[in-house]
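One chain of protein is taken out of this complex; the other chains stay put.
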């Protein structure tokens, strides 16, 4: 068994540098790597490119890096919940590459899988297709999309073991599994770290081979973006 | 909830016809859809194309269809365990398209995912690449491969529920999940069929949307191809 | 005069057939779930990774690990499953989702749709909308017939950056149900009390009116 545990988030983030490209899991604020984001803020790494479906909110998630102007470029599908983001983008301080959500996920998965390029119909006929190869398959137009390249992927799982195997919970899964193994180094933070042999090998969502470093995170806030409830009838 | 249950293998195979293309899960004899294969033999459907990693052995798995000369063409990665197969292939009775195993899996997954084509390095510079588009990405040569098209996919899972959700066991998983939703109609046979709501939604390997028909199989033989054991020390 | 958002949703709910997997966009489409008949077998997919989405949780039972694509807390029904984003878009791109209902800022008579960007003003991003409209065979747009300035949102040509081309088959607004084919809006139904003339005036694109146009039934 190959051990992937590191003692804490500081050790997990060893090697991060200015101007690197990071992938960060999460959808909205659900399933984001809270501990790693806090460490990126603490280290004040600058000029980074972030591949993440969303950009957090003003005071949480990637919004924390935006506040400190650490991000040079965002590659996302939806960034509508963040006023500071909009300000930096409209003023030109922040580069933004908006791409379809399914294409974002598939470009991560392609990087994980050693597939350098693939065809998708998403974005054909729109500005997303500009400068991209267009081709017809089965009577339908498609555009060619490339696998991402990133230096670090930061993901959050529910449980993990010392071999780096991961299990996610609910819709906090989202982009996290697709980003594992899609960057040079994948750092996984988990709510509960257990010894190898504890998890059922049938129920592992991401095998440890896709993870280089794993640690148990602390003080998860898990903020809810839109609390919607029913009254008991 | 959308119900996917059919009463038995006969109902599950409604609509199969001569000259159709079938996908069949399994690796060697592990995880093959035994009940569906038996039904294909019983119906004596002819001239079919089978996409399956292997071709069974002489008297089990797809070997049963080969014996009755029901198969016109096999699309596989490895067919070395079957003398009747070799005889039909060398005599020209059987068309055979041998393709790399990872490409086979990915062409199924591409069909499931609506990705019409992708690039892989597998087979570059070999006869597998003949007639295919070749392109360099990141300094490495790749060939373009297309998604499969099939009429029926027959898969075998360990557990399933009435909504069509599937859970696989051990290495009997193999190609089965990749073939779900990769054909017009996906038929899943399971060892244990449970009511919807019984399976943990975190542990579902294949969501029911990828499955059109599900039934509980009977009399699984689960033959072992190479029994290898240790003596207790 | 004209429908309110709930009535638009109610009318669209009639388009949901038994056996459908349905993806609902943010806004009016989300409301459709409230009006689908109980005897219809349907499952709602949310592209952030759930099939079998249920209603909002009871107070105190909300789970930050269980949200929909609008980031709202939700529940999972029996038979539900969770999955990653790539698998979610396999369902969408692979045409396993039977019906997509989404909002729009503009729709053109050739089926183009714009709903993700107002240059220089509003740039939220397309989220999953571009994948949905490029892939779905069955797309219904739910929107108000005109914008706040009273201008038609059903156009000859979209003026905003497109989300997808030649993809919208049906539009349900506060005024009418229309089908898009042969480069025109074909009027199928009127909202109760709304005249064909009124709909014509509110539609910038070509509106084809063939025969008597019935009022919507709910």
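A, B and C label the chains in the order they appear, each numbered from 1.
The criterion applied here is as follows: contacts are C-beta pairs under 8 Å (C-beta built on N, C-alpha and C of every residue); 3 or more make two chains touch, one makes a residue touch a chain.
Note that the structure is a prediction, hence the values are computed from the model and not measured.
For the omitted chain, the shown partners it touches in the full complex are A, B. Within the whole complex, the absent chain has one touching residue among A:65, A:115 or A:129, and that is A:115. Of the candidate positions A:163, A:179, A:193 or A:224, contact with the hidden chain is made by A:163.
From the options B:120, B:165 or B:186, the residue with contact to the chain not on display is B:120.
Along subunit B, the points of touch with the absent chain fall at residues 27-31, 53, 76-81, 86, 89-90, 96, 98-106, 108-109, 120-128, 158, 168-178, 205, 222-232. One chain of the complex is left out; on subunit A, the residues touching it are 1-3, 109, 111-115, 161-163, 165, 181, 195-197, 201-202, 204, 207-210.
Throughout what follows, only the chains that are shown with their structure count from here on.
Interchain contacts join each chain to each other chain, per the touch definition above.
When C-beta pairs in contact are tallied for each pair of chains, A-C comes out on top. Centrality annotation: A (chain centre taken as mean Cα position, compared with the mean over all protein Cα atoms). Once the centre of each chain is set as its mean CA position, subunit A and subunit C turn out to be 28 Å apart. The distance from the centre of subunit A to the centre of subunit B, each centre being the mean of the chain's C-alpha atoms, comes to 32 Å. Averaging C-alpha coordinates per chain places the centre of subunit B 36 Å away from that of subunit C. Across the assembly, subunit B contributes 113-115, 202 as residues in contact with two or more other chains.
Contacts with at least two other chains are made by residues 50, 76, 82-83, 86, 89, 92-93, 135 of subunit C.
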